[in-house]
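Of the protein chains in this complex, one is absent; all others appear in place.
And then chain A:
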Amino acid sequence: MLKVEGLEKNFGNKKVLKGLSFRANSHEITGLIGKNGAGKTTIFHSILKFINFDGKILFNGEPITKDVYREIGYLPEERSLMPKLTVFQQVRFLASLKGMSVREIRKELLIWMDKLEVKGSPDDKIKSLSKGNQQKIQLICTLIHRPKLIILDEPFSGLDPVNTDLLKEIILDERRRGATIVFSDHDMTNVEELCDKLIMISNGEIVLNGEIQEIRLSFGSTKIFVQTNLSMEQLQSIDHVTSVKKTKYGTYQLDIEDEKYGEEIFNIITGGKYVKTFDQQPPTLNEIFKMEARR
């Protein structure tokens, strides 16, 4: 379990992190979201001890020391490898820093290349691989030593849908293995699909922290999806409806002031008659993100 307590970081006079506390458990995927510059990368850099900070960061009850480094797998935001090295040389260097023997690395590399469907051999130069395959090699470097704490900074950026699915499978496999996974992404669909827990950072503070469904429900079911013969104007004129949008499938999306007005609006729209769809839901993660980011 990763435990962050009272994490503070100043860059000169600027307070970048303002006493953050959160936990990320093993067998769980924790999503770290926030606007650009919210402080996500600074949190990762603090966990990895790239920078000094105030507060406490513990992994399985221990501070992050040289020994704990071996249990960490980190994939940075942008992809980059040493282009002149071969795949094996590159993986060997990074994996041996994690304490793996050359024999283990050779064996595991083949397994991972097969698992991630990397086209090429361990003796190929990194620069000869396609961008997608280079990305996969970097992921192998992150996971080959079977880390207990996995930190992925925007792991899906630049991946096509097929490889995105492949990576999601790998992340879920790692969760099943028992790893503590923390990842950041700007695509809320990925976050919603993968994460058990969510932490949202805004201006160096945690604004949301909890299970995704709980967070969504905490915003109330203020969204109604309805298929009706009423016009847009008629829907807009209903009390407590704040906005109305028509989706491309012909469904109207209504935002209401509070979920308690749901029943009242249901009665007005249906008038006791049959409607194909009336669905009252909490806001999506994407909407919550936008709402919180605008505050």
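The rule is simple: contacts are C-beta pairs under 8 Å (C-beta built on N, C-alpha and C of every residue); 3 or more make two chains touch, one makes a residue touch a chain; residues count from 1.
Quick note on the criterion: contacts and distances are computed from a predicted model.
The UniProt record for the undisplayed chain lists the protein name "ABC transporter, permease", from the options "ABC transporter, permease", "Transketolase", "FeoA domain protein" or "Acetolactate synthase small subunit". Screening A:L97, A:V162 or A:M291 for touch with the missing chain picks out A:L97. The chain that is not drawn here is touched, among residues A:L7, A:I33 or A:L81, by A:L81. For chain A, the residues touching the chain absent from view are 11-12, 45, 48-52, 66, 69-70, 72-82, 93-94, 96-98, 138, 141-142, 151.
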